[in-house]
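Just passing along the structure, written as structure tokens.
Removed: one protein chain of the complex. Kept in place: all other protein chains.
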Amino acid sequence: MKRSLRNWSVVGLAGATLALSGCAGSAVSAAGGDAEATTEDVAEIHIGALHPLTGSNAADGQQMAAAAQMAVDAVNEAGGIESLGGAELVLDSADTQGEAETGQSEATRLIEEGAVALLGTFQSGTSANVASVAERNQVPFVMDVSALDEILEQGYTYSFRLQPSASQMGTQGAESLLSLVEDSGAEVDQVAYLYEQGNYGAAAYETFLAEAEEAGLTVDPVIQYDPAAVNDMTTQITQVAASDADALVVTGYYRDSLLVAQAVDIVEPDLQAVYGVANGAYDQPDFVNDAPNGGDGYFDANYHWDVTNADSQALAEAFEAEHGEPIRSSAVLSYDAVMVIAEALERAGSTDTTAVRDAVTETGYAPLMVADGPVTFDETGQNTNAAVVVMQIQDGDIVQVFPQEFAETDYVFPAPPTE
Amino acid sequence: MTTTATPRTSTSAGGGLTGRLTTDTGSQRSRGDYVVLAVFVAVAAAVPFVLSASDMAIANRVLIFAIMGVGWNIMAGFGGMFSFGHAAYFGIGAYATAYGVVVLGLSPWLGMLLGIAISVAAGVGISYLALRYKLTGAYYTMSTFAFAEALRLFVIGNDALNRTVGFTIPVQQGSSLVDFQFPAGSPWYYWIGLGLLGMCLLASILFVRSRPGRFTIAARDDDVAAAALGIDVLRHKLFAVAVSAAITAVAGTYYVQYYMFVDPEIAFGAAASNDAIITAVVGGTGTIWGPIVGAIIMAPLSDVVTGFLRTPPPGFEWLAGHGGLDIILYAVILVAVVILLPKGVYGTLVSRRRKS
Amino acid sequence: MTAVLEATGISKSFRGLQALRGVDISVEEGQILGVIGANGAGKTTLFNCITGNFPPTSGTVRLDGADVTGQPAHKLAHRGMVRTFQLMRPFHTMTVLENVEIAAMSRGARGGTARREAGETVERTGLGEWADQLSGSLPAAMQKRLELARALAMRPRVLLLDEVLAGLVPAERAPVLDLLENLRDTEGMTMVFIEHIMAAVRRLSDHVVMMDSGAVLATGSADEVLTDPQVVEAYLGKEASDA
Amino acid sequence: MLELTGVRSGYHGLEILHEVNLTVQPGEIVAIVGANGAGKSTTLRTIVGEVKLQGGSVTFKDQPVVGGRSHELARRGLMLVPEHRALFGSLTVDENLTMGARARKGRWGFEKDWILDLFPILRERRTQLAETMSGGQQQMLAIARALMGSPDLLLLDEPSTGLSPKLTWTVFDAVKAIRDRGVSVLIVEQNASQVLSFADRAYVLESGSVVLEGSGADLADDARVQAAYLGG
Partner (left out) sequence: MATSLQNAPETTGSAARRPTLSERQKVAIVTVSVLAVVTAVAALRAGSSTVLVQALVTGVLTGGIYSLVAMGLTLIYGVLHIINFANGALVALAMYLTFVTVDTMGVHPYTALLVVVPAMGVLGALLQTSLLNPVMRAPIQIQLLVTIGLALAIENVLLLVFGPTPRSVQLPGNVGVSILGATVELSRIYAFVGALVLVAILSLVLQRTAIGTSIRAVAANPEGARLVGINTKSIYSVTFALGAMAAGAAGVLVAPFTTIEPTSGAIFNLTAFVVVVLGGMGNIPGALVGGLVVGLTEQLAGLILPDESPLLAVFVVFLIVLFIRPKGVFGRAS
């Protein structure tokens, strides 16, 4: 609809972001004023945020809701949606409880109460459900966190995803590992792959394998496990130890990945590194406390907020000041999601949900997450510039180490998990 | 089958709830049941004109609970086989529909028939084994539980069934009765669900009045006496299982078409079994209308609590942001009803009225 | 005349405990066989083996000459052999009439017919005024009659009665005995009945079998058996037989 | 010792016993005889409170018996040996006896040795599981277990069931020996002639009512008792 506004949008967005870091955005907001001639006169624009505020992922969900609110506040402080007469954004936050049905009924409620766009939800199952609600109501839905590829394989036209999908993470995880190894000059010919047997683990593994094979890297042994039932990983790690693998790649959730670390600690396989791909534990501060030796040296290729970006740092500081805990990457994604919606509203100059959807499609927002470029949605709604970054646990801190442009400090490779 | 009376377990498979039931055995008062059914459906059909769209989501959930409760009740309430794994039939219904629609391109209605067929076959098969090998009491209960669990694990390991991801029903724009799809918030989901519930209730009433149904109830009351009067207890119990499995599978189909999504945990998890049992138990096991009462009480709990916590009244602010309150409430109601009103809410009302 | 019901060499053991040791009984068309013996002698176990509640460990049951050993109870019921239970087994959530109706329906009667027949049977067994009571809350004596009523609604050719008079006061016994006699005399019904009330045994039995410790101790006419010194000793105790 | 006055009781709201009056004095054997289904066992179960009293009263040592608390009754000195014996099948003979002594609350006791002298077979089988013993041995164990609780009143429900005549007499002889040590015994029997030969007093029960009562010897010769059993 309003393709000509692309350049404006970048400026406007920068303004909104700057507002957060304390700078006034008044100069650019004036520029936005004449962008939409036929301004609808609206005082408030409702955006629905769906997150697991309770349930087993509430820690993430609550941060995500809080960060989304900070994004809304930032936009409003910067003058709201100029193209709509400076209309203020209002965030309607709802609790999915991490359950698909609740997600659906809450999404329906939010839309009924006037939300022009939705964001969320963290759990892939819930997101799949909300995506169908969004589609049927023709309301745009921007997923912050939800890795499962299948959500966007339904031909939806109203759903978008900021974070890399599981298969993107598998591919990029492999690429990163290969470059990292090459960069370090170490010798890694064979890796073992251990993954949870659900679709998440399988997608990451399959794309990793394709990439690795192309580069001549042997992936063997390949071991899958049931993350809900497994209580001991010693046998699996013994299988790894009995092989010629030089490194171990792990895709799994928190509890099982911790079991892997415990088993690695006692079996002491001869490995140069343990390398998580989209791992649910190895970039978590809790893991440092729970794992043997603090998990020192563990890598994880995962989505992460860009520690090297000044705006991101400003957000992180503001968040910690306001909420008393370090911001999680999931929360930064929620922040980005609100910004994508806000920017689309600005360009659409309308609260018509289809117009907003069309504007989202054209976004060029520069995210606070590590990315290969501005947010760019392909025809399925996937952000093609979503990227992973390699993190490593070093002396109790989880730091970005690779690629170079995002590195806050040098990586250590080889990093044998047992000293 | 021993004739020795035993103190704690009934001789019927699964023990049954014999002795703690009020049964509408049919002949005396169920002409009235048809009237009540007609009035119930007519009144309930007006609900979409009263409730808001988001409250309709709760109403639809009530329908799902009710259908599951009615289904479970046939087997456990009237048949005396306390199933602890009705998730199996719910899940089969859901998965058959989803697989039919997504992979085979079938109409959901055909998917429903497919689900019913597989569900009935599975139910009859596993129950035949359980009854044939005379599993009673705890062992019967365990076997039903294990069956649902085994199905869940089977699906998780099965590529053709999409493992842990399950299925998402493709969204179409516009309404289609044939494809069982309507715009979000359309009252048609509710009306169809109500129609299905009405048919399940009708099946339930017909079952209780039918020869097989009455023989099944007789066998529940005393299977040895029933056999001595020429009733093929095994065959009739399996018939009850078939009816029960079919109704529960319908709930699965409706779930999938309404939520447009299913995964192994939703379909075969213990929560689904619990919902079926608790709906019927809270309402009143072995009665036609108990599961409806139970569903109206239990299904909205989670939404009511969520709504309550969204704007907590003074003194309850600390609860905001904490999960679990709804399930605690659910558990407390369950335990309280089981101990204080063993016949369930509806069952107790009925027996009070009868006495007075 | 051939035996309608014939059980030969019936033995039954439960987990190594020998409950029946090679019991033989037979009863001819239109005759009544009384089975007596102390508690624990194996009478009810014998019934259970014959009516298919559980299969005998060894031995053969023949009905109308056909081997029906180990056939399930419900099949035997449809072949015309119906029993009652010593410990009453009403369908306790149903009324008396519904209990009897179930039996009529099982025999094959449809809808209204089953109901009418059930009503007749209920009247015939003196349960008329109880017809609409829940059977579970019936007095024991009425439950006993219900056992009989249900069995009769099956229109059996062979009726096995397990202590159908127990718990009835003498005044209540007479009509039941009259009914049973009438059934034999007018309908030619064959019966086997377990009974402790010897007056009834004397009155009804064409033949009596005395059981003790899982075996047949004596057999013959009622008078023969009840005066058998062995029987008197087993039944009344040693001193009585000495006396 | 034990007094039943106008007792009415039954199951599920239906009455089995109608206005039963019955007493047991210290140191006597009282027998209840009657046909199957006459209400003999129900009488005993009513006395120990396992069957609900619907009218009248049951007093033991001048204190009323409260329903549903039969374990307290045992501690007060009233022990029942039910017809089905209610032994602890998966416990040894010795353990069964030890459990019996649980009921003993400061009363003078039968010494274990005396009890084992009464039933010498139990002494040989002290480590055997109760459920592996024969019916007669189980009956003896059941009585022995009750005696371990040093009862003042012993209730025996058809102790001769399933026993050979010889064993029956062993049991009855034991009952007499128990009485001779001052314990009251209330015994229910089908085996009327035998039990009447040594009972001090007896009641004949028919359809839940006492139809006859008198000394054991008198009733033993009463033709009506014979009639009740053999139909005359």
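Lettered A, B, C and D in written order, each chain numbered from 1.
Keep in mind that, in the parts below, contacts are C-beta pairs under 8 Å (C-beta built on N, C-alpha and C of every residue); 3 or more make two chains touch, one makes a residue touch a chain.
None of these values were measured; they are calculated from a predicted model.
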Can you say which of A:Glu268, A:Asp311 or A:Asp352 touches the chain missing from this structure?
A:Glu268
In the complete assembly, which of A:Gln197, A:Asn279, A:Asn302 or A:Thr351 touches the absent chain?
A:Gln197
Looking at the full complex, which residue from D:Leu80, D:Leu156, D:Val171 or D:Val225 touches the chain that isn't shown here?
D:Leu80
Full-complex touch with the removed chain, picking from B:Val103, B:Leu129 or B:Val304, is B:Leu129
Looking at the full complex, which residue from B:Ala38, B:Leu104, B:Ala121 or B:Ala138 touches the chain that isn't shown here?
B:Ala138
May I ask you to list the residues on chain A that touch the chain which is not drawn?
54-59, 197, 223-226, 228-229, 231-232, 234-236, 238-239, 241-242, 254-255, 258, 262-263, 265-268, 286, 289-290
Absent-chain interface as seen on chain D, which is shown:
48, 50, 70-72, 74-75, 79-82, 84-91, 95-96, 98-100, 102-103, 105, 129-132, 135, 138, 145-146, 148-149
Residues of chain B in contact with the chain that isn't shown?
2, 4, 6-10, 14-20, 82, 84, 129-130, 133-139, 141-143, 145-147, 149-150, 153-154, 156-157, 274, 277-278, 281, 319, 322-325, 327-328, 330-332, 334-335, 338-339, 342
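One rule holds for everything that comes next: only the chains that are shown with their structure count from here on.
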Strictly by the touch rule at the top, which chains does chain A share as contacts with chain D?
none
Expressed in whole Å, how far the mean CA point of chain B lies from that of chain C is 42
Gap in Å, rounded to a whole number, between the CA centres of chain D and chain C
30
Going by the touch rule set out above, which residues of chain D reach two or more other chains?
none
Residues of chain C that touch two or more other chains sit at none
Does the chain-touch network form a line, ring, star, complete graph or other?
line
Per the touch rule above, chain B residues touching chain C in the complex are 1-3, 5, 18-19, 21-23, 25, 27-28, 211, 214-215, 217-218, 221-222, 224-233, 286
Taking the touch rule as given, give the residues of chain A at its contact with chain B in the complex, in rising order.
53-55, 58, 62, 95, 97, 100-102, 104-106, 108-109, 111-113, 124-125, 128-129, 131-133, 135-138, 148, 150-151, 154-156, 197-200, 202, 226
For the complex, give me every residue of chain C touching chain B.
44, 48, 51-54, 72-75, 77-78, 82-83, 85, 87, 89-95, 98, 101-103, 105-107, 115, 150-151, 154
